[in-house]
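Note that one protein chain of the assembly has been removed; the remaining protein chains are unaltered in position.
Moving on to chain A:
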Amino acid sequence: MQPLSNRAKILAKKPMTLAERAYLPAIFQGLSITMRHFFSKKATIRYPEETRPFSPIFRGLHVLKRDEQGRERCTACGLCAVACPAEAITMVAGERKKGEEGLYREEKYAVSYEVNMLRCIFCGLCEEACPKAAVYLQADKMAPPRFERDEFIYGKDRLVEPVSPDARSQRGIQLTPEQAEVLRNKMAQQPA
């Protein structure tokens, strides 16, 4: 029969030499191999203290971005929900009221935007579908484990890019005082 690859190795059964029959040389060889591993670098990552580095193109937890003025980019067009193969995204669209121009960039915005993290397969098609560059999968965050199923349905409170309440803070996007005022009023009107 024609060999399929050139890796075949023909073995002949020959009687063992005295050194092989005495086993001890082979045992010492084995011991030296294990001893090398004793001093080698360990593969373990001690999880809570150390974490495995993410790939730069890792697709993790979603974020709804704001633009450079701190307004939500999402216009609730629904293209992400259509693109989603797992049907994980639901949203309700609403019309921007007068005076809310500082909060939403477009005239139509998402009143609610929910991603079910148990359904989501983190394929990134929503990111590709979005015409407003609003939804992104972050490279450094994952949906953490939780006890209840409904805790995995992420609403806007957990998806929209957070704003920093403090103007001096370097973290997050800062809203102008006027924007913050409108946002506070809107939050106060909503039922808890």
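Worth pointing out:
As a convention for this text, contacts are C-beta pairs under 8 Å (C-beta built on N, C-alpha and C of every residue); 3 or more make two chains touch, one makes a residue touch a chain; residues count from 1.
By definition in this document, contacts and distances are computed from a predicted model.
This complex has a chain not shown, and the name its UniProt record holds, of "NADH-quinone oxidoreductase subunit H", "RagB/SusD family nutrient uptake outer membrane protein", "Transglutaminase-like superfamily protein" or "ABC transporter permease", is "NADH-quinone oxidoreductase subunit H".
Contact with the undisplayed chain is limited, among A:5, A:40 or A:55, to A:40.
Of A:31, A:82, A:111 or A:133, it is A:31 that touches the chain left out of the display.
Residues 24, 27, 30-31, 33-35, 37-38, 40-44, 46 are the ones on chain A that touch the missing chain.
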